[in-house]
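Note that one protein chain of the assembly has been removed; the remaining protein chains are unaltered in position.
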Amino acid sequence: MSDASTTAERLTYREACRQAIREAIIADPRVFLMGEDVGRYGGCYAVTKGLMAELGEDRIRDTPLSESAFVGAGIGAAMAGMRPIVEVMTCNFSLLALDQILNNAATIPHMSGGQFAVPLVLRLATGAGRQLAAQHSHSLEGWFAHIPGLRILAPATIEDARHMLAPALADPNPVLIFEHVMLYNMEGTLDPAVTGVDIAHAKVRRPGSDVTLVTYGGSLFKTLAAAEMLAGEGLSAEVIDLRVLRPLDMVTVVDSVSRTRRVVIIDEGWRSGSLSAEVAMRLVEEAFFELDAPIRRVCAREVPIPYPAHLERAALPQPETIAAAARSLVRPS
Amino acid sequence: MTVFRMPSLGADMESGTLVEWLVRPGDRVKRGDVVAVVETAKGAIEIEVFQDGVVRALIAEPGAVVPVGAPLAEIAAEGAAAEVAPAPPTPQPAVTPPKAPAGPTAAPPPQAGRVRVTPAARRRAAALGIALERLRGTGVDGAICLADLPSPAPPKRVPAGFDPAAMRAAIAAAMSRSKREIPHYYLSETVDVSAALDRLTRINAERDPPARLLPAAILLRAAALAIAATPEVNGWWEDGRFRAADGVHVGWAVALRGGGLIAPAIRDADRLALDPLMAALRDLVQRARGFALRGSELTSASITITNLGERGAASVLPVIHPPQVAMLGIGRIVVRPWVVDGTVQPRQVVTLTLAGDHRATDGHVGGLLLTRLAALLADAERL
Partner (left out) sequence: MSEAKVHLDRAHGLKLLREMMRIRAFEARCAELYQAEKIRGFLHLYDGQEAVAVGIMQALEPRDAVIATYREHGQALARGIAMRPLMAEMLGKLEGTCRGRGGSMHIFDRATRFYGGNAIVGGGLPLSLGVALADAMQKRDAVTACFFGEGAADEGEFHESLNLASLWRLPVLFVCENNRYSMGTPLGVAEAEPEIWRKAAGYRMGGEAVDGMDVVAVEVAARRAVARIRQGGGPHLLECLTYRFRAHSMFDAQLYRTKEEVASWRERDPIVRLQRWLEQAGHLHGDDLAVLGAEVAAEVEDAVAFAEAGTLEPVEELERFVTMDEVPS
């Protein structure tokens, strides 16, 4: 046990994703990866760097810029016995494949009366923060979380990046994994004792007693930073990482809010009709009488995300804005 | 018109439970009349009014725990029955616009006369029978929130028909589950409590017997502080993981005279000073034996202590009460030869034994708890 813990290597989120893909392809002949620039280029975010050379062009497939065709091909291949991993370079481009995801992947199992499953994994980069301007900074995971039949994952930690893929591939249903672009460079270590994670539960990332901060993905670390700021003021914030955006693990959220009785939901998606709106409404449905303060949200501002750094920053949730929202609940002036 | 409030019947009285009203709305009362019976930590007390007038409204309902100073009833001056009710004694809370920087939509201004109450506060107020209109809100947007209400839940009388067989069965089920599911580990430490008992002796010297502190109080005080410093043992093992408690809610094992055992909780025991703790202990034991515990007291304990007391054994290996993850056993205080500063002296010592759930903690954590407890007992002036 001590041997294992001393060999814990430092790695990036990107490398954790790569290890997971490599391991899955080696472990199962039905698994392959396809997408734009995943092979020779090594992946837009270098996640798949070196994998084509190692695993071959049959298992790591460069596709033309045809999101609908290769996402649909992934669905068809999944229906016909394979376990494809399809990388949609960024979720911004997933809109070009939305018909396939919604009208085929999410509906065929039910529509066919259970004759066909779609055991497909889609990986999509998501989020803003790199000054990529309005068309490359979307956070669309909340949209996809609207769709029955899909499982939506948002790995925020290196552990989840490393271990969520295997259960996603084992899931008989289409699973969309949203990897936030600001996390790829994040460095950390893996606990060697952890050999797998579930893809069903939210996780309390920091316990606290005065207010619950519910978030996921790229906003997790901003939220943890906010909790740290609050701790310096004597306010104890509990931080929940949703991890799974559909189906939502409301048990963990309700349990926390029942203790703290105050909640702020942090979501990089736009506020209107967002995932944060869904979490808030579920709390109203399931924990109304536990609430001792209004529910607050910190979302992206309702604008196309602009290019200049100061405007982009202003458009997104930040530790200061998260802390201020929490403070306004715990210590109303 | 005046508001008749829960009187303070002693410096250590924080609240009282309204047992019954002896008047009804419309009754004429005069100064000195007994109008209600209130249960306090010191027993049931009849309370009187200090003015003449007519009872206009009963605000609190029997069973409600009412903090000192909180409204019980409205009494109108004699002959003023027709006067228009004045504005509530507390002004409507000023509504401040939401300050969330992400700019939540501003709440609409409150309608005149509408009291803002959070859902949780409304539910608790209803359970306590408290009229919200008389409270001043300190929550968001001036809403009445939980902090503006007394915390205890309303008493729930255990049915009078106590069934020893049923209790035996319940104990059997809980203890069997404990030994079946919980991998116990045990740690034991015998500590010198002479200093702590000396302190008690000094305090008690100035007091009448009913107000004296028992050793259990100081042991519980020290244990609660040690538990607060060791949150890993304070909570529950649920669904394969540990859930920390939101406060130190010490279950205190009480042996019942008819046989059986019950361990009602003292909530937030670490926040109670010696005197309130002693009062809470007395109250709890008395009510436990009278089967007058509240439902929440029977279910909310986050850790349990069994104190064998004067007639008990010298040490005890506790069986954890699931889903709790630890239990502390306190043996009988005994006089033993003890080495102090290199010489052997007769000292009062007690053996503390911690049973820990090995799924939730390892022996290291349990050891920390005992070390902290021993240090607290050695430095008894701080307790």
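Things worth noting here:
Going in written order, the chains are labelled A and B, and every chain counts its residues from 1.
Just so it is clear, contacts are C-beta pairs under 8 Å (C-beta built on N, C-alpha and C of every residue); 3 or more make two chains touch, one makes a residue touch a chain.
This is a predicted model, so every value here is computed, not measured.
Note that the undisplayed chain, when the full complex is considered, contacts A. In the complete assembly, the contact with the undisplayed chain comes from A:Ile75, out of A:Val47, A:Ile60 or A:Ile75. Interface note: of A:Gly149, A:Pro167, A:Pro192 or A:Pro207, the residue touching the hidden chain in the full complex is A:Gly149.
Across the entire complex, the residue among A:Asn104, A:Thr157, A:Thr223 or A:Gln318 in touch with the chain not shown is A:Asn104.
Residues 30, 32, 58, 61, 63-64, 66, 68-82, 84, 99-100, 103-104, 108-117, 119, 148-149, 151, 172-173 of chain A touch the missing chain (whole complex, contact as defined above).
As a working rule, only the chains that are shown with their structure count from here on.
For this pair, chain A with chain B, the centres built from the Cα atoms lie 43 Å apart. Residues of chain B touching chain A in their complex: 96, 98-102, 104, 107, 118-123, 138-143, 145-147, 243-244, 246.
In the complex of the two chains, the chain A residues touching chain B come out as 207, 209, 255, 259, 261, 271, 288-294, 296-299, 301, 317, 320-321, 324-325, 328-329, 332-333.
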